[in-house]
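One protein chain omitted, others in place.
Each chain carries a letter (A and B) given by its place in the written order, and its residues are counted from 1.
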Amino acid sequence: MVRKMLGAVFVLLALLATPASAASPLTNVSQQLICQCGCNMTVANCTHQDCMSAPAMRTLIQQKLDQGLSEEQVVQYFVTEYGEQVLASPPKKGLNLVAWILPFAVIIAGAIIVYLALKKWVFQGRTSQVEVKTEAEEDDEKYRLRLEQELKQFGERGYR
Amino acid sequence: MADIGYIALLLALVASLYSATAFVFGKRRNIPALVDSARNGVVAVCGLVSIAVLALLYAILTHDFQIEYVASYTARDMSLTYLLSAIWAGNDGSLLFWAWLLALFGMIVVLQRRDVGRELVPYASTIVMVTEVFFLFLLLSVANPFHKLSFLPADGRGLNPLLENPGMLFHPPNLLGGYVGFTIPFAFAMSALLTRRLGDEWIVSIRRWTLVSWLLLSIGNIIGAWWAYVELGWGGYWAWDPVENASLLPWLTGTAFLHSIMMQRRRGILKKWNMVLVIITFSLSIFGTFLTRSGILSSVHTFADTTLGPFFLVFIGVTLFSSLGLLYYRSELLNSEAEMESLVSRESTFLMNNLFLVGAAFAVFLGEIFPLISEAVRGVKITVGAPFYNQVNGPIFLAIIFLAGVCALIGWRRSSVSNLMRNFLWPLAIALVIGSALIILGVRQPYAVFAFTVCAFVLTTILYEWFRGTRARRRMRGDNYLKAFFGLLGANRPRYGGYTVHIGLVLIAIGVIGSSFYNVEKEATLLPGESMSIKNYTLTYENKDTFQTETRQVDSATLSVFNGGKLLGKIVPSKYYSVSYEQSVTEVAIRSTPAEDLYAILIGWDDAGATSFKILVNPLVSWIWIGGIVLVLGGLIAFWPERRKLPVEIRVEARETVGSVSNKKSGNGINKVRSSSEARRG
Partner (left out) sequence: MTVFAVIVLTAAAFAFIAYPFFKQRGYSAVSTGDQKSRELLSRRDTTYSMLKELEFDYQSGILTEEDYRDLEARYKRKAISILKDADDLEKGSEAEEGIEAEIRRLRRTGTKQAGDEVEQAVAKLRRVGKNQAGDQVEEAVSKLRQTRGKFCPQCGTAAKADDRFCASCGAKLR
């Protein structure tokens, strides 16, 4: 079960490596860059009416693309111009890898803890099962009848 | 009136301070009169804060622009509904609303007739009142909604035109309600720790409080997404803006909490974990309020006011420190009494679900604070935006949804592998068929195909489970299918309400996957009479209109929409300039069908009549809203109280069968020992 989950996570991680998109180069690039008007949105998404930055950046991107630069080169151009903070998400290298990997590392570590805890509890369950007391058989029969009756009365209430 | 409002807040502060202490002393020294008086104190606080709210409303409705808040957020020309919503339009007002909701919830807690958890109420109320004191203190010092201007403006500034949307009436109060609501589970948890009553009691008392807070938060977020979609005009509904993230965080941990309290109830496990979760959820709720209201981050949600920040940080710090400290102090009382039968059981899926939900919350939180880390460590400013969150959270959310399907097929306690195979066979087969069908139909992106297949799988498992439940019920009681189905829903509302919520989530997921992988957008500049085409649509620009309303100067462009030569209708995107607010706003036009939305934005025009449009086709977006409605319905089913005769039934039944366990007589026997000994002590 847990192994299956971990497997699923890895498959998904592998899929991550290939984020494909059908949009135009302009959209692709402008989705990777943050608008500089302070809105915290990507250039593609900024709709602030008084935003001076997004339209200008869009024009610039188109210009660079028309000059024959590839998408990566245009993005790189903006990074050298504005610094790393123009990127909508941190590049997957150096310290930034921490941000990309840590969530999954935490989940995997958590999965291991969950697995160990479950194992412990199942073990506890097996041992305590033996301990259930079975003294006074005729007494038990009386209780068993009562239990059946009460269960019938209990109806179909779920957990409150 | 404003003075009365302020004085009422002042009195409320005194009363809540009194209540908080009186509960503790009354309970410790066992002075019933003091506890009763503290309880009245809670009611009085609610009354007093209500008076303050009414005073502010009165000022808003009578256009008392002497009051700064009224002048900043309302104007004479606003309609009644938006005037009412001005209560939470600004910083101070929304804090007042927060305090009012908390006082209301606190009052409900002390007045509620309850069978379980009565012992926890005094300390829980103390926690609620301490929180109330904090907000009242803010209202009286740095965020006073009754602050007066030294002059009397002729008219107010009015509401930001972006906020003029029905969303304004529902999004903020629901969200705030959700934030406030999580105070109650937190308070009961702390009370359980303080009184050492760490059994089922506190969990039973707060299940529905947690559910209602969760529901309010969900409704708030869904309405917020819808609002952003129809109003902000960039064609999306979720921007991973810091404030949105802040409301997602308690939602994620709250969802985890809702699931893990079931584990404690059934199995006596996760006791410490539940405490941690409730503490985190409450802190994140305060953090959410703080982010929205502090102005440290700029976004559509923020109102510039930086004085509040330190207060909130101190409050969150004190809360975290003291509650986690208390938890550590009591930790030996919280050992799990766990016993499990098998590794493969629904319990395991619940644990995994907790893990992924908290993992997702962690990822969002990390993204939120990572720019600070990067700046501190490398000295380089970076931005963590939508692409990061989508790529990191996408797989985690998908895993969560997958688990929602798996859990419906695995029995509680145990599942043998062969049975599991049999249970999975049909849903898996159907999901694979749907997946292949999608590939044949032209859905080619691997991630999308995979995600859709997972959604199909989950949907089938839940429907399959419902079908089998209905069938079993029909067999057991001989009802017809319809009756059996509704009987099934009614018999175990938490369970089937939960499944309904899961269906809602899957529908939302389908909408999100469709609209993020297959949206198409195109910009075009057209002269009247010219056409453009996008996907299978052809849009013809008919004409532009300019007209003036009382408050706005509107420019609207009419486009005819054709699909393969057939006229489907007209859409009219527009742009207006709000005279009073001196701001221009885009009003998008959306043509919505279950399959896709045609989303038109008017960008601009030149004197020659050439008009620029941005047109998007967003597939499956309406599924998100439908899913949202289903989710809320499911939440309501799970929340709906069981018939009220229940407690009586238990007691009668108990007296008849179990004996006089809960019988008054035996209870009194112990009581007398206690009360007589206490009388002697006092």
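Methods note: a residue touches a chain if its C-beta (ideal position, glycine included) is under 8 Å from a C-beta of that chain, and two chains touch if they have at least 3 such contacts.
Please read these numbers as outputs of a predicted model, since none were measured by experiment.
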Touch with the omitted chain, as defined above, among B:R208, B:R265 or B:R330: B:R265
Contact with the hidden chain (one of B:A44, B:V180, B:I615 or B:V632): B:A44
Hidden-chain contact residue, picked from the options B:H63, B:R157 or B:R197: B:R197
Which of B:R29, B:R118, B:H147 or B:R378 contacts the chain that the document leaves out: B:R118
Of B:D3, B:E530, B:D545 or B:E642, the one touching the omitted chain in the full complex: B:D3
Those residues of chain A which, in the complete complex, touch the missing chain: 129, 132-134, 140, 143-144, 146-147, 150-151, 154, 156-160
Hidden partner chain, residues of chain B it touches: 1, 3-4, 7-8, 11, 15, 18, 26-27, 32-37, 39-41, 43-44, 47-48, 51, 116, 118-119, 121-122, 197, 199-201, 204, 265-266, 341, 409-416, 418-419, 423, 465, 468-469, 471-473, 475-476, 492, 650, 654, 658-663, 665-667, 669-677, 679-682
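Throughout what follows, only the chains that are shown with their structure count from here on.
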Whole-Å gap between the CA centroids of chain A and chain B: 19
Chain B partner contacts - residues on chain A that touch it in the complex: 1-2, 5, 8-9, 12-13, 15-16, 18-20, 22-23, 27, 31-32, 34, 38-42, 44-47, 49-50, 83-90, 94-96, 98-100, 102-104, 106-107, 110-111, 114, 117-122, 124-125, 128-129, 146, 149-150, 153, 156-160
Residues of chain B that touch chain A when the two form their complex: 204, 207, 232-236, 239, 241-242, 262, 265-267, 269, 297-299, 336, 338-344, 347-348, 351-352, 355-356, 358-360, 362-363, 366-367, 370-371, 373-374, 377-378, 380-388, 391-392, 394-396, 398-399, 402, 445-447, 450, 491-495, 518-521, 583-586, 601, 642, 646, 653, 657-658
